[in-house]
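Report on the structure given below.
One protein chain omitted, others in place.
The chains carry the letters A, B and C, assigned in the order they are written, with residues numbered from 1 in each.
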Amino acid sequence: MKRVAVQPQDFDAAAELAALEALGGGGVASFTGIVRGEGGLVALELEQYPAMTQAQMARIVDDAMARWPLLGVSVIHRVGRLEPGARIVFVGTASRHRTAALESCAFLIDWMKSDAPFWKKEYFDDGRTAWVAARSEDDARARAWQR
Amino acid sequence: MKRVAVQPQDFDAAAELAALEALGGGGVASFTGIVRGEGGLVALELEQYPAMTQAQMARIVDDAMARWPLLGVSVIHRVGRLEPGARIVFVGTASRHRTAALESCAFLIDWMKSDAPFWKKEYFDDGRTAWVAARSEDDARARAWQR
Amino acid sequence: MGPLTIVYFAWVREAIGRDQDVVDHPGPGATLADLVAMLAGRGGGYAQALGDSARLRAAIDQQFAPLDTMIGDAREVAIFPPVTGG
Partner (left out) sequence: MGPLTIVYFAWVREAIGRDQDVVDHPGPGATLADLVAMLAGRGGGYAQALGDSARLRAAIDQQFAPLDTMIGDAREVAIFPPVTGG
């Protein structure tokens, strides 16, 4: 099972988990990212490069499935305007081996943070807006997988 | 939020995730263990040491919350007879930091595999039964956290 | 010292055929290994379950403890195989 989605609407993390659990592996790992409402943030706007985003996500999922013995992977990234508390991103992995499920889940979310073609704009309650700057820490985590 | 449960009945992983997502952190990591139906396995029987199990699980959750900046942890382990496809164990963690959520989730499931007072008996379709032997690999993973 | 409860789990429980025994406390200086050897001396399922202490793990008052630990004033000892949860 391989599922890659980029969509404005919310997703059903429970349904994703249930599909991964049904694959007969011993373990399912997941990570869900949520919009934090700190510093007066009222919304995030997520922009993508449509011709590139889904293809790149599919490629990294193939990489993960080549690197770990996975039975299934589900990655979902939302775009558009998201308010605090909203889900932004989901990564779920299923494997016979818990280590494979956990490591590949961390690998995929690190990649999503540092290499997926998305950009975040912040809207604050005083009317300010700001494009989020890339964090070198995220790059370093993603690079660490390239051993 | 801190939730520790040992129970015969199934649990609602989606409800656990939703509670963790509602804590306002940026990320929720989870791991769900499932009974694999391989080699003619028809059921697992999970035995616990009731006076010890829940107290030890609560202690390790406190350890994780001291070690990582976590907003919430949920750990659930089932006991009794479980058939292939059934959930056995759930670990969910919420944090402002995805690394904290992912690492603490791995730490907790490694501990559950190697140090929680549970024992598994396997029932096979030819009538055989066998107590599962501990895996030194699991011990090694749990020891690796003691740095 | 009063009574000491000994609880068994998994194949230790099955081989002995009981899930617990209550014995006279062997005294604070006795170790878990001493207790295991004493019980194994009963023969039958006890000898079968407890004859090879390398296969056993234990807890004193619900805390894991190596077999060379002295029992002290504990009220409950548990004897079981290595754990296999998760």
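One rule holds in what follows: contacts are C-beta pairs under 8 Å (C-beta built on N, C-alpha and C of every residue); 3 or more make two chains touch, one makes a residue touch a chain.
If you're wondering where the values come from, they're calculated on a predicted model, not measured in any experiment.
Among the displayed chains, contact with the absent chain in the complete complex occurs for A. When the full complex is taken into account, the listed residue touching the unshown chain is A:Met52, out of A:Met1, A:Met52 or A:Ala140.
For chain A, the residues touching the absent chain in the complete assembly are 33, 46-47, 49, 51-52, 55-56, 77, 88-89, 109, 112-121, 131-135, 138.
The rule is short, and it goes like this: only the chains that are shown with their structure count from here on.
The chain closest to the protein's centre is B, with centres computed as averages of CA atoms. Relative to the C-alpha centre of chain C, the farthest chain centre belongs to A.
Centres computed as Cα averages put chain A at a distance of 49 Å from chain C. Taking each chain's centre as the mean of its C-alpha atoms, chain A lies 23 Å from chain B.
Listed for chain A are residues 98, each touching two or more other chains. Residues of chain C in contact with at least two other chains: 86.
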